[in-house]
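One chain of protein is taken out of this complex; the other chains stay put.
Each chain carries a letter (A, B, C, D and E) given by its place in the written order, and its residues are counted from 1.
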Amino acid sequence: MSKKVVTLGEIMLRLSTPGFERFVQSDSFDVTYGGGEANVAVAVTNYGSNGVFVSKVPDNAIGQAAINHLRRYGVDTQYVARGGKRLGIYFLETGASARASQVIYDRADAAISEVDASEFDWDAIFEGADWFHTTGITPALSDKAAALTLDALKAAKAKGITTSIDLNYRKKLWSKEKAQSVMTELCKYVDVCIGNEEDAETTLGFKSEGTDITKGELNLDGYKSVFKQMKEKFGFKFIASTLRESHSASDNGWSALVYDGNEFYHTKQYEVRIVDRVGSGDSFASGLIHGLVTGMSMADAAEFGVAASALKHTIPGDLNHATLSEVATLMKGDASGRVQR
Amino acid sequence: MSKKVVTLGEIMLRLSTPGFERFVQSDSFDVTYGGGEANVAVAVTNYGSNGVFVSKVPDNAIGQAAINHLRRYGVDTQYVARGGKRLGIYFLETGASARASQVIYDRADAAISEVDASEFDWDAIFEGADWFHTTGITPALSDKAAALTLDALKAAKAKGITTSIDLNYRKKLWSKEKAQSVMTELCKYVDVCIGNEEDAETTLGFKSEGTDITKGELNLDGYKSVFKQMKEKFGFKFIASTLRESHSASDNGWSALVYDGNEFYHTKQYEVRIVDRVGSGDSFASGLIHGLVTGMSMADAAEFGVAASALKHTIPGDLNHATLSEVATLMKGDASGRVQR
Amino acid sequence: MSKKVVTLGEIMLRLSTPGFERFVQSDSFDVTYGGGEANVAVAVTNYGSNGVFVSKVPDNAIGQAAINHLRRYGVDTQYVARGGKRLGIYFLETGASARASQVIYDRADAAISEVDASEFDWDAIFEGADWFHTTGITPALSDKAAALTLDALKAAKAKGITTSIDLNYRKKLWSKEKAQSVMTELCKYVDVCIGNEEDAETTLGFKSEGTDITKGELNLDGYKSVFKQMKEKFGFKFIASTLRESHSASDNGWSALVYDGNEFYHTKQYEVRIVDRVGSGDSFASGLIHGLVTGMSMADAAEFGVAASALKHTIPGDLNHATLSEVATLMKGDASGRVQR
Amino acid sequence: MSKKVVTLGEIMLRLSTPGFERFVQSDSFDVTYGGGEANVAVAVTNYGSNGVFVSKVPDNAIGQAAINHLRRYGVDTQYVARGGKRLGIYFLETGASARASQVIYDRADAAISEVDASEFDWDAIFEGADWFHTTGITPALSDKAAALTLDALKAAKAKGITTSIDLNYRKKLWSKEKAQSVMTELCKYVDVCIGNEEDAETTLGFKSEGTDITKGELNLDGYKSVFKQMKEKFGFKFIASTLRESHSASDNGWSALVYDGNEFYHTKQYEVRIVDRVGSGDSFASGLIHGLVTGMSMADAAEFGVAASALKHTIPGDLNHATLSEVATLMKGDASGRVQR
Amino acid sequence: MSKKVVTLGEIMLRLSTPGFERFVQSDSFDVTYGGGEANVAVAVTNYGSNGVFVSKVPDNAIGQAAINHLRRYGVDTQYVARGGKRLGIYFLETGASARASQVIYDRADAAISEVDASEFDWDAIFEGADWFHTTGITPALSDKAAALTLDALKAAKAKGITTSIDLNYRKKLWSKEKAQSVMTELCKYVDVCIGNEEDAETTLGFKSEGTDITKGELNLDGYKSVFKQMKEKFGFKFIASTLRESHSASDNGWSALVYDGNEFYHTKQYEVRIVDRVGSGDSFASGLIHGLVTGMSMADAAEFGVAASALKHTIPGDLNHATLSEVATLMKGDASGRVQR
Partner (left out) sequence: MSKKVVTLGEIMLRLSTPGFERFVQSDSFDVTYGGGEANVAVAVTNYGSNGVFVSKVPDNAIGQAAINHLRRYGVDTQYVARGGKRLGIYFLETGASARASQVIYDRADAAISEVDASEFDWDAIFEGADWFHTTGITPALSDKAAALTLDALKAAKAKGITTSIDLNYRKKLWSKEKAQSVMTELCKYVDVCIGNEEDAETTLGFKSEGTDITKGELNLDGYKSVFKQMKEKFGFKFIASTLRESHSASDNGWSALVYDGNEFYHTKQYEVRIVDRVGSGDSFASGLIHGLVTGMSMADAAEFGVAASALKHTIPGDLNHATLSEVATLMKGDASGRVQR
């Protein structure tokens, strides 16, 4: 039977230049919609779960289009509230070789940031749910959004639902100090913590020494030390991080490290030729969640997550449309990319 | 010698769906940049004046792209300030037949709304200028923007520069009461007042009776009565209004009425098949300004303005790229549209 | 509370040339998905009902994309069966002026034509339903599809659900004789019969004299005579037909005639400038159904249907995305198409 | 059996802005290839003849692409010579309403203008041919091209092949005086003369009084007087002219007048909504030629030509892809544009 | 003098998503036409031969567009029969990195599968021909198509024309058993056999041990053993296979092995960055045929074929538009890709 996976967060209008055009060159934008938690809702639905996305969008055609984008991929959007001023936007231009991709956020005053707790009936939302996921972006949007996130986590824990969070520090949304203060409280209600590279330090204050992320060299020992500290402080069931080796904007190494308090497991590393890397962290999170919610071992779930997200790097847009069968093929070691007829 | 025409206002990112797609259908947006006063700056430059646009845009690539769009058409953008949070956006879907075009504004907190008077050196800006133009949109954006508009009008008047304003009431930006209070003050410094249909009532409180704008029937007597009241109260040198007969989203009748205190002049009426009617009011204003600043009679200037804006209806985007020669041909009565080789 | 409206039929991949390109010119096709009954499901959902679409699509990514297209617009697709050989396709090139639009069908062996009754649980599907709609296309696809249609109609009637059919004769799918034999049986279970122009004759054998559809002149007397015969033979509660005056591929007159056994009601006639007229009959049907299922009078429902479908002519694709508010504006007589800001 | 129709002339690269964009707005051009005589070769092939196009293109990939464009539509290009400097280009922006379409020619030094008589074996080219067609553009390109045209006409006449010319005066290519001197000589070898509006005066010196082409009012008497003079001087078998009423760049009236020395025949007049009117004159010429070469009466051939070219106005590009069956439907009076399924 | 190369097979409509979009994301398809034998006809024509393609397409505009696509590139399509139900279709989404390209076939009931021997006059078709080529796909389409293939091979052999076949096993079209039964008979009339990887086993029953095609490691010894068995059983003059090392969907190693009964020749191996690898096997076959039909040695022909097909990997669509000069440059060892001005 399908698992029910609930996510809470922002969905944004994504406006990206075609091909490798720069913002100053472009006369059209490709339009999709996405955001950390929405991306997870789509991906777990894609793997067979019943993904439910909770958010708020403005009551106009742009808000409706965002909802439609999720419905298209099967996500249950019945709990998305309507109202507020606007849909958050982000602009993306895709880099190549030594030229980095650029993201310009225009998300202030998004509908979700003015959310009121009364707009959501957590009892109904969590009815029959197996998992709840959110990220460190949602509480960073506003105090109201942070309060809502805390409500949701508490409600989920009260119902015995497994909870996960992707730390995802966004320096333009809040300071380290504010982040640490809020996230430390939220993490009390979290079972699975996913911490992308520098996030553990910025949002929780743990130091991962010796990793220079501009070099992309992996410092597994540093990660392990941080994971142990996190386990100790918060008692997470699982801690996970993707590990990116940024050779260039076109080619990356990609793997993940997971920890359950006993064992560290470092997945296979994939060398990926990048089509669109936005949302790759979310695709790892959703793969890991899919694995764990359907009963895989920690190692298998991590391998599923990293293979799924390796495939995501080849798919335009925020969303991961890799199929279960494609992930399975890659996990079995066939990265040959031979035409499937 | 070229005339120098300065305009002050907002420039927005315009995101429009291709063809006749609705927002909920569209996977790409056409990208241009425009706004009432920017449109006027481009058009007068196109007719040979030195158009100067004064505004504020965010210090990022989207703000730069807006500036670039104006520079492309020769506008002097050296006085555009940089800073603030974001560039205002408007979303457009183009209607047809009985389906109206839809505009969704997302312009709150645009850079220009947080402008500070100290960012602009009016002495330098108005050096050698012949005309200053703005619209009722700019003061509606924020109190700071309203104060800036007043500063600019006063500075222009102090230098003996002719000033014009297009009333352009935007009901989502402010109330009638607020509009009337602010605009009544601004109009003291205005020589030429352009009042599109219901604007005279909403922003200045004059009643134009008997015109049902959803029917598109012209009530010239109503207009004349209002114009007389406006003349009396503010002493404008010229008052002008476009007159639209909206047969449908695809076909409109289009003319203008002008008044100098003595004579009413109703221009030729054009039947236009519409490609893109956004910016048509601005194209009339810029045509009228071009006529007046280059010494045409009121009637000739009005005919120039209405012919130019009839052509604008056939051009995609906010901006009018009709050439002087095309306007002249149409004014002479040749609307045959025969291929020019 | 939302009404539940179930429709049964085929969904096809629609491949249309961009702009006015002909098939032999085109190097790309615009991709959407649609079909008579799917179009109705989308439109009634758009007006606030819970539209449920019942069909069968192949178990591949093209079938999935068809489902996704309906989900995007909120349709419940949980009862769509998977399997069979292929998704039906139709190619469309859009005409203009005296050049007619061309449709090439490639729908043989579509999944829905090999459907087995056991694939659908009508009890579950009709649980709580208020309306069931199908068309004369579905039974024309294959004997299996005809049998399924009969099953569905019987099941609906047994549950007291209002049923409607759009006759929609397709001469490439079956002969008049076969059509009349099958449709006569089906119509026994139908409450509301919608018969587009020559359909009444071809599928039910009633003669509407004196209407030359290539001229587009309306022969209301002929229609009335046919409607009376239909009422007499089948006892339909309502009979309706759209009335098209084909001035050209670009401009049509558009109205509808409805009959309840007592009164004939001829709606307002709209002159429409055409963007895409495919699916306009379906948009009338869905508007009429919306009206009737939400308790409007016959005349109001017909006016809603014809106004809604007048708007459909301006929207690309098979689907009608006109909003309730747009339909209401047009019904109130405002066809001015003025920009909505 | 298929007729063989040979045409001689230039083929150009056509670069047109998408939609209604102006040159100064456009970031891409639609690419096709065409030219008066190439357009005729394609159209007669489309109607079932064996069209042969004789020309010269540069020996590079752009020249090859031009040939490929004609081959795609079945034209025999084996006699196209290779060499010379470049392919002629024309830029097109499509007008609407009162805004005229603009053509910018960039055709100087095109390969065909430096053609040498020895590059063409007229014996082989005219083997089994039924018709030869060229236009007044070809001799205007250069003295060499004029000499080649004369060679071709003489060779055709020597073989008893029917010859036709479309006068097509291009003021940017040569003066009236030069045109009259050259064309007068060429017309000695011409059987069918097609003279578009002012061409008869500019290229042959005959005065058609009282027609103001910017108004589009038809002055049939003026045409008749000119046709009689032309008949008298050159003894043409048939003289024909299209008659355009230019209501605007979007809507035209369209008919033709033909004369055989005895009878004047004015065809039905069509009101056309324009998609692309470039090549409409060529589409009349090719329709007329098709009619005459397959044995229709003058009146029927003219009706075929004008119906075919009315349809051309709805097809993007220079070429007419209207089918025989579409032309027949329109000739029979069905301009209803109803969807063909 | 040009050689005449005849090919027999299916031509399909190819619908591919733009860029790297997946089927479920895409709102438009790029349209081309291709198929194994059509691709060979285009490529040999591109190298200077007279390519003749024999097939059957439906008598509608889609069938015509397929023919036009081949005519565009100079192929003689006069022997293509018209009729039948439909044109076969294949959908393509292009992979990248570890994500494989996906092909969905929708080719059942294509016109060619219902072909009748009487529709083709092999005497006329083979008049003056130098080579006949087909593939194992054609006989797999239907028994009628298999019978036609046998007819064609026999007719070719009777005229002393060199014959070639590309085994091309398609598991969705027939079983191994059926394939072996049919192909064994066909191969009696074949001079040159091209066997892509696993085809030799599936269609002819020869075992190539030790090659795991998902790894892409080459097992030349295995190939040699199979080639010897093939030579022994069928007496082929030449046996050839491409050898692909699938590093990923983005990067492949590419070479070929050929055998004439005496000598094995392994060509240079190219590392190709892939733009579009569909049709690369056909581009090898056509290059090899070009080499052999124009008198190159086996080794030179194989080098030509593998260089030509290495270039094909960089060209969108099924067809190879690499020029003779580009192939020659690459064969000479210049793979530097420096801009040619």
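Here is the rule we go by: contacts are C-beta pairs under 8 Å (C-beta built on N, C-alpha and C of every residue); 3 or more make two chains touch, one makes a residue touch a chain.
The model shown is predicted, which means the values in this text are computed figures rather than measured ones.
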Which displayed chains the hidden chain touches across the whole complex: A, B, D, E
Selected residue (touches chain absent from view) among D:7, D:26 or D:336: D:26
Candidates A:60, A:102 or A:184 - the one touching the absent chain: A:102
Contact set of chain B toward the excluded chain (per top definition): 68-69, 71-74
Chain A, residues in touch with the chain not shown (by the definition above): 19-22, 24-25, 95-103, 105, 170, 172, 213-216, 246-251, 277-278
Chain D residues that touch the omitted chain in the full complex: 15, 18, 22-24, 26-32, 60-62, 64-65, 68, 85-87, 89, 91, 93, 102, 104, 106, 108-109
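Here is the rule we go by: only the chains that are shown with their structure count from here on.
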Identity of the chain that, by mean CA position, is farthest from chain D: A
Cα-superposition angle relating the copies chain E and chain C, to nearest 5°: 180
Most widely separated chain from chain B, with each centre as the mean of CA atoms: E
Innermost chain by mean C-alpha position: C
Chain pair with more C-beta contacts, A-B versus B-D: B-D
Junction residues of chain E, two or more chains touched: 22, 24, 27, 68, 102
Touching pairs among all chains present in the structure: A-B, A-C, A-E, B-C, B-D, C-D, C-E, D-E
